[in-house]
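Report on the structure given below.
With one protein chain held back, the other chains of the complex are shown just where they sit.
A, B and C are the chain letters, set down in written order, and residue numbers restart from 1 in every chain.
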Amino acid sequence: MKRQAPFALVFIFGIFMVIQFFVPHETSENAYEFLLDWIIIIGIFALALGIWSLFKVSTEKIKNRKEASEYSYITLIGLFVMMAFGFTQRTGESWGLYFIWILLCCACIVALMTMRASVDQGKKRMWAIGALVTLVGAIVVAIFDDAWQFYFTDPQGFENTMFRAFFDYVMMPILATMFALLAFFIASAAYRAFRARNVMASLLLLAALLVMSRFNPYLPFAEYVAKASNWLMNVPNLAAQRAIVVGIGLGIVGTALKVILGIERGYMGKG
Amino acid sequence: MKRSTYLVFGGVVVLFALSWIFKSSVLEDGVYSNVWEAFKVTLAAFLTLAIFSFLYKDNPLYKFAEHLYVGISAAYWMCLAFWSTVVGNFIPRTFESLSAAFKQPYQPSSWDILGIPGNIIYIIPVLLGIMLLMRLSSKYGWLSRWPLAFIVGTTAGLNFVRYLRSDFVAQVSSTFVPLLGTPDSVSVWSSFDLNATGPVVALLSNWVIFIGVFSGLVYFFFSKEHTGWFGRTSKVGIWVLMITFGASFGYTVMGRISLLVGRITYLFGDWLGIVQS
Amino acid sequence: MKLQLLLLSLLILMFCVPVGAQEDSAMVDSLAVDSLAALPVPAPVTDIGLSDLPNDHGHAVVVEWTPSTDDGSGLANVVGYQINYGLSKDGPLDSVGFVPSASGSYEHVGSKDENDRTYIPDHTDLYYRVDVKTVDGRLLVSAEVAGPVQSSGQWYNTGRTAVLIAVALFSFLTIFYVQQAKAGKELYIRPIGGIEAVDDAIGRATEMGRPILYVLGLGTAADVATIASFTILGRVAKRVAEYQTPIMVPTYDPIVMTVAQEVVKSSYMDAGRPDDYDEDSVHFVTQSQFAYVAAVNGMMLRERPATCVYMGKFFAESLLLAETGSVAGSIQISGTDEIAQIPFFIVACDYTLIGEELYAASAYLGREPKLLGSLKAQDWGKGLFVVLSIIGIILANFGVESFGALFEVAD
Partner (left out) sequence: MENLGVIISLIIIFGGLAWLFWRSVQGREVERRIIFVFIFVAVAAPILFPITFEEKATPVVKSLFDKIESLPEKSKVLISFDYDPAMQPEVQPMANALSRHCLEKGHTVVFMCLWATGQSLLTATLESVIKPEFPELVDGTDYISVGYKAGNEGVLNVIVSDFIRMFPTDINGTPLDSTVIFQDIKSCADFDLILAVGGGRPGPKEWVLFVGDPAKVPIGVGVAAVVAPQLYPYYPRQVVGILGGVKGAAEYETELAAAHPRFDEVDKPGLRMMGPQTLAHMVIMAFIVIGNIAMFRARRKAE
């Protein structure tokens, strides 16, 4: 029962989705939308598991004094502060004691993490008291300060200046810069790997050089280079893509069928 | 941490503060927004440089930016999931009073299964979700396989038919290109004309497409030994693949450089103000 | 800040301009009616035909007509046609759509939701009228109201028969070859470079006393590439458990994390070392693409894995991961079905499984003959593709188009 029931579920829902594809009727369509909604809802619970895993791994790192473990504090402070921003918003013009509250929250998180990470019982108790005190302080501030408030029923948090600022000036620049690192890596990868070692590598190298040289204004035959690279991108590329797509399609179909029929069970750890 | 680390860190903080002060004095507007705007721009520039420093080697600045980014982005996705999925997707389908509390228009399901109204059925995914959380318990951990089985089964069925359709059946007819003539229907396939505008080059392109697809597929044959003519065809196949991989690598360079141009323009323009952004 | 302002204003522009421009043209249009009212009136449309849209869930009707004789020829002053519909022949009809000149049909697809503005009831009489819109913005109301017609949903989509046949054929082939394999028939599978490398790479990590990094990519558990990757992970984890080498599996999706934990745990049990399994070896990072990459890159440079395996769905981060891996001095094995990223893996990794090879690897590594059965079926699929293509190409040379139509699949 424990081992077989999940595979029965896989089979039932798999076959259902296959049949659904051929039935355009409203009932089948509704069932389809229903099932997709279910997956999304299960995903929410999974996200909770994920956040728990992030918290646990971060504290374990500190506990085991792994390399760069101090930085785990930054991760968790960032996590909880950003979440706090996402659910609060000021009610008037002034921020009141908002930033004191944020600081208290940070202190509480640090105390909690250190408590979890410390081995010594006495220290553990001390940090537990610290966490409790800051927590009470944060709650008191939250109750008595009415310059800002929590919003759980309406996405005011997205409008929070701090939330926006963290998104625009912390997340976005880092994201764009990580993406921009590719400009450097594409160069170093090209240098390292485009070597005419054998026929295959030479073809790879020549095609790349040809396409890139459409940016060289001093090259003779510039027009033919541009045309040839256009042709490369249009014709052989189309052919290769189609061959790969058909292969991938069949691979996906074959694997999915094996999963539905219970032949492939590796994803449940039973290879 | 080593002493040099502290020194570097201290130096960076001082530089950051100097840049902040300088920036606040340059910006116009009220004093408060001045300082705040300058802080934000300087912070973004600092984080940009911290990520770029990874190119030299792993260092405390990169570690700082990395860990901060992980935490903040996880929280961001969590908030997004709460507002878009829980509030936007789940709550309106459950109860009218609950949707009213979240100021969402109530979307009752217009049909029912065996007389059970649609909104009650939404208890099932919640139960499955709770079963997933059971994996934290060692005794009932096995229950968490059920929701996973549900997800995998549903999506396997979904992908099975959809990929069979889009990546197989629908691809068949697109290879039907004439190889011997009727140039008019051909010309769409080609952009390579060498001013000979023409049927010849277009036809050549069709041959290339045909041979490329054919030999590429032969390369992907697994159950036949790649020897003899079969092996030679598969070799042609992998050559065609390599040419196109090289070409798309070369083609992508342009886009990546544009991204870097964007970042450097931010540093020189928005932050340092030495070029027009 | 300037950039933000610019973006914001562009965004506002994008939203405002169509509305503004629409109003503008409406204003000009009314002007035109005054000054050019003397223009001749184009002929109305004729022969309006109505039918239920086939192969759908209902709530949709196809309207067809013969275009006005002044469309493109004659007076040539027709810009398009406006389609109107209503529930009674005499009652008011609502405008539902507009098509440009020279077109003679319109699919009126409505919502199935009763509260929606565009709702069309099923099994109810509907009436349609097609009006002609002229260049000076006038609408010439047609006298002919066609109808009634009823829309309804179907139980079988005839446009998808080609897929049904493919499903039947493929399932038959797969089951047939799996049965053959179970019966003990030997199936030949050609060697695949990347797969042979996996075992060696695990051995290398053990010798060096360094961990193995396994990246499942950005796919969710809904992507088959990720499912294939789970099987490969199972195999790798089992070997790792036998050699007692640490494994690190940072994940991007929480559901993928739970499945991966399950896989690794079972593999350790199969290897007879359940106590060595560390739950935290498979952990969640974040659901943001580049934050995930930043963290994995940091991990590579700090833990210095001897081997990095990337299997699953990858996007722009492929090259970031693979280049950092090479800085860390790891042997790198990759496999993805994301076509745009294969070039980067080929360039930066030691071994790359191209597209379908990823799925083949998951069957191959399972080392169970019955898993290989599907590979044989896949090969038959490719063979069939080539044969059908050649038939189609020969027919295309003789101008036969109908063969291609057999493979068109309805939406």
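Quick note on the criterion: a residue touches a chain if its C-beta (ideal position, glycine included) is under 8 Å from a C-beta of that chain, and two chains touch if they have at least 3 such contacts.
Everything quoted here is computed from the prediction, not taken from an experiment.
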item	value
Left-out chain, listing which of the shown chains it touches	A, B, C
Given C:135, C:340 or C:391, the one touching the chain that is not displayed	C:135
Residue in contact with the excluded chain [from A:12, A:132, A:172 or A:187]	A:187
Residue touching the undisplayed chain, where the options are C:77, C:267 or C:362	C:77
Those residues of subunit C which, in the complete complex, touch the missing chain	10, 13-14, 17-18, 21-22, 24-25, 28, 31-32, 35-36, 39, 72, 76-80, 100-102, 135-136, 327
Residues from subunit A at the interface with the omitted partner, ascending	183-184, 186-188, 190-192, 194-197, 205, 208-209, 212-217, 222-223, 226-227, 230, 233-234
Touching residues (missing chain, whole complex) on subunit B	55-56, 187-188, 190-193, 195, 197, 253-254, 257-258, 260-261, 264-265, 268, 274-275
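Note that in this section only the chains that are shown with their structure count from here on.
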item	value
Chain contact graph, described as a line, ring, star, complete graph or other shape	complete
By count of C-beta pairs in contact, the leading pair of chains	A-B
Between subunit B and subunit A, distance of the C-alpha-averaged centres to the nearest whole Å	9
Euclidean distance of C-alpha centroids - subunit A vs subunit C, Å	20
Computed distance of Cα centres, subunit C from subunit B, in Å	14
Touching two or more other chains - residue numbers and ranges from subunit A	18, 21, 26, 39, 42-43, 46-51, 54, 68, 168, 171, 174-175, 178-179, 181-182, 186, 190, 204, 241, 244-248, 250, 252-253, 256-257, 259, 267-268
Residues of subunit C engaged with two or more neighbouring chains	112, 160, 163, 167, 170, 222, 224, 227, 255, 258-259, 262, 285-288, 290-291, 294, 298, 302, 342, 344, 346-347, 354-356, 360, 375, 378, 381-382, 385
Of subunit B, residues touching subunit A in the complex	1, 40-41, 43-45, 47-48, 51-52, 54-55, 63-79, 81-83, 85-87, 89-90, 93, 101-103, 109-111, 118, 121-122, 124-126, 128-130, 132-133, 135-136, 142, 145-164, 166-168, 171, 174-175, 189-194, 205, 208-213, 215-217, 219-220, 237-254, 256-257, 259-260, 262-263, 266
List of subunit A residues in touch with subunit C within their complex	18, 21-26, 29, 39, 42-43, 46-51, 53-54, 56-57, 60, 67-68, 168, 171, 174-175, 178-179, 181-182, 185-186, 188-190, 192-194, 204, 241, 244-248, 250-259, 261, 263-264, 266-271
Residues of subunit B touching subunit C in the complex	37, 40-41, 51, 54, 57-58, 62-63, 65-66, 69-74, 76-77, 110, 132, 135, 144-145, 148, 151-152, 155-156, 158-161, 163-165, 168-173, 175-182, 210, 213-214, 217, 220-226, 241-242, 245-246, 248-249, 252, 266, 270, 277
